[in-house]
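Complex shown without one protein chain; remaining protein chains in place.
Up next, chain A:
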Amino acid sequence: MLVYESVVVMNVISTDVLVIGSGAAGLSAAVYAANVGRQVLILDKGALGRSGSSVGAVQIAGLGDFSHPEDEPNIYLNDILDSGRGLSDPSLAKILSNEIDKRLGEIMDWGLKLDQSKDQNVLLSHTSGHRLPRSLSAKKGKTGLGILHTLRKKATKNNRITTWSDVITVELVKDGNRVIGAAVIDLTTNTPYVIQSKSTILATGGAAQLFPVTSNPVQSTGDGFALGLQAGATLIDMEQIQFYPVSVAKPASIAGLCISFYHYSKLYNANGDRFMTKYAPDTLEDATRDVLSIAIATELKEGRGPLTLDATDVIDQVKQEFPHEYQLCADQGVDLAKEPITIAPASHFMMGGVLINEYAQSDVKGLYVAGETSGGLHGGNRLGNNALSECLVFGARAGIHASYETFTKTPKYDLAKLDKFLQTKSGQHRPFEIKMLIQEVMNQFVGIIRTESGLQEALNRMNAIGQKLQNIHLSDTSTYSREVLDFIEATHMYKTADAVVHSAFQRRESRGAHYIEEYPKLQNAIMHNLFYRRQGQNELRQKEVHPNDTTSEN
C-alpha cells in the first residue's frame, strides 16, 4: 500500500508548458514553446521521440521554393477541402496550406535534408488526391525518422526543455473549467506525480490500436481522446477512421505494414481480376483511400480474397522510392521483384479528434491539442502525407499559443486515485484481454463496412466490456509492469472506442471513411458529430456545417 500524505507536495512538478507525447507534433510544440522563452516539460509513455506513428511516416506533403511551378497554397487548400467530403474545417485547412512552407523552411534550417532527384532538385512525388506532385521525403523515405531526429536534437540542446521517457498520463487535472496540469505515473519506478502547468498540450497521436490489424505502433491506444474527453473537451467526427487500404496481410510478422506504392501497382482478387476496374475505372489503384478501402473491404466481404498486390512491373521505381519497404518484405521472405504479396486494409489514422480552433486550442481553457489527436482538419478523408505537415504546422501553433497562458495554481489532486492501477487485483480479466475484446468488437462491427444493427451490437458489447474493466486480474506490480501499462491503456482505449461507436451510430449516411450499408448515400445537410462529457455523462450532438462555416467557432 502506498502512502501519500507526506509525498503529495514532493511529487508535484512545475513547468510553464507541459507537452504530452513526443511525436512530430509534440516535439514541434516543445521546440516552439521553448523558443518563446517558456520552460517546457515533454513526456512520453515510451522512449521519447521513438514511440509514435511519426517514426513510420514515409513522406510529407508541402510547399516551398522547390514546388511544382503551378502549385500554391490555394490549390493545396482546395485539394484538402475536396478530399475532406465536406467535413474538413476550412479555417484549419487554410492554415495548413499557408504555413507549411514556413515550417518546412525552419526545420530544414535546423538540419532536415530533403531527398533529391537525380538532377539535384528536391524530389517531388505524386500522391493520390493531390492534384500536383507535392510529396517530399527525407532520409530516403524515412521522413518521419528524419523529422524526429532533427527535432529531438533541437529539443535536447535547449536547456529550457526537460524530456522524460516512460511516463504515462492517466488524467488531466483541472481547477474549475481550466486544465492546470496532469496526473502521471513514472513506469520505471511506479511513482505517481502531479504536474502543474500554465498550459498543457496533448500530442498523443492516434487510436489505431483499437483494431487488431494496424499500421500503428503499440502506443497508439487513443489516450489523448480519452484524456480530452474526461477534461471536458469536445471530440469531433470520431467515426472518421482512416484505413490504410493496402497493407501487408502475410507474412504475419509484418502484418499491417503500409505499402506506399500501391497507386502505381496492380491489385488482384483471388479470381485474378484487377478489381479496381470495377470500382474506379478512371483512377484504378490511384484512388483516394476511402474509395480504395471500401473496394477492398467489399471484395473481401464477398469472398473474393485473398487479395494480392503485384509490383513486378514497377520494381525499379519501388526500389528507388521506397527501399525500406522493399527490403522489409524481402527480409521476411517476399521478393516483390519476383512475386506478389497478400494485402488487406489496416487501421491507420484518426481523422476525428479533439476539436481545436485556429490556435490549436481546445474548448477547455489551458488545453491545447496538436497532431493526430486533434480533429477537424482532414474531415472525412485525409490526403496522404498531410499528417506530418499537420504535425509541423499545428505543433508550432500549439507551442506558440500555449506559451501565452499565465494562469497557474497548485493542483489539489489526490494521488491515491492512481493506486488502483498499481495494486494487484484478483478479478477475472487480464488487461491485455480487455484490449483484445475491444479490438474484436471494433473489427467486427466498426471497421470499413458498417451496418446499423452491427453498430447497435457494438454498443451493447462495449457496455459489457466496461463491466469487465471493473473486474481486472493484475498480478505483476513490479516496476515497468506491462500489466500496469496495459490496464491504464485499456482504460483509455475503452473511452475512445466508446466515442467512436456512438459517433458512428449517429451518422446515418455514408460520408468519407464512414460507410454504412443501410445508408449508402450522402445526406444533403452536412453534419459534424460532437461528442463530449457533461456532469459525468457522455453526450452527442450534431452541428450543421454551413458554407464558409468553421467548426472552430463552436
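Criterion: a residue touches a chain if its C-beta (ideal position, glycine included) is under 8 Å from a C-beta of that chain, and two chains touch if they have at least 3 such contacts; residues count from 1.
In this section, contacts and distances are computed from a predicted model.
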Per UniProt, the name of the complex member that is left out, chosen from "Nitrogenase protein alpha chain", "2Fe-2S iron-sulfur cluster protein", "Amino acid ABC transporter ATP-binding protein" or "Acyl-CoA dehydrogenase": "2Fe-2S iron-sulfur cluster protein"
Which residue from A:274, A:301, A:482 or A:541 sits in contact with the chain not drawn here? A:482
With the full complex in mind, choose from A:29, A:63 or A:145 the residue touching the hidden chain. A:145
Of A:46, A:62 or A:512, which residue touches the hidden chain? A:46
Tell me, which residues in chain A touch the chain that this view leaves out? 46-48, 50-52, 55-56, 142, 145, 165-166, 188, 217-219, 251-254, 256-257, 324, 328, 331, 430, 432, 475-476, 478-483
